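Every protein chain but one is kept in place in this view of the complex.
And then chain A:
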Amino acid sequence: MYNFQQRANAVFAFFVSVAFAMVLLTAASGPLLLHFSQDIKRTPPPAIDAAGVNVRVGRVGFQYDYNNPSTQLGWVWFNLDADLRPWFHWNTKQLHVYAVVAFETPQHHSNEIVIWDHIVTSVDQARLQLSKQKAEYLVSDIAHKLSGLNGTLRLEWNVVPWVGFLQMERGPATEIAFPQPSPPSHSHTAA
């Protein structure tokens, strides 16, 4: 500590330790803030329901099952009313919001497919109201059959922090049912 360089070194070395302690405290504060948040308890959970489900017959990309094009593909339209503003606190960088279709088949009891996703980067955009929104991604099963299956549709979101742990949250699920396939829109997609 007797000369200029040693004092500068002491200041910055101790600042690094202090900054790391602050980072640890901040990382711990995020889950605690969410756990004790009254706003989250007051806000109704996000409501999502299927506005329409359509099953068409086609191929999932030409590289798959080139000889057997008759895969049933499900398109989902949904209504969403979600108020995710209380999930923003000082350590929230953004929210990854996505809609998940879960269904059960005789062969596989748990299938989950993300049909739509969205990134919310500020609290001003965290009020999501969508009507008859078409899914970005289609639903398909490894057994090529969807008609007659029952499933659920739910909203999930990840709270992405500036520092600390990513938290995964999910909203309540609503029922959806996959109907019989609609007639083919193109002549080459034979049923």
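Everything that follows uses one rule, which is that contacts are C-beta pairs under 8 Å (C-beta built on N, C-alpha and C of every residue); 3 or more make two chains touch, one makes a residue touch a chain; residues count from 1.
Convention: contacts and distances are computed from a predicted model.
Q: Name the chain not shown, per its UniProt record: "Signal peptidase complex subunit 1", "Transcription factor SKN7", "Intraflagellar transport protein 80 homolog" or "Protein farnesyltransferase subunit beta"?
A: The missing chain's protein name, per its UniProt entry, is "Signal peptidase complex subunit 1".
Q: Among A:Ala10, A:Ile119, A:Ile142 or A:Leu166, single out the residue that touches the unshown chain.
A: Touching the chain that is not displayed is residue A:Ala10.
Q: Counting contacts across the full complex, list the positions on chain A that touch the omitted chain.
A: Counting only chain A, the missing chain is touched by 1-4, 7-8, 10-11, 14-15, 18-19, 21-22, 25-26, 29, 89-91, 162.
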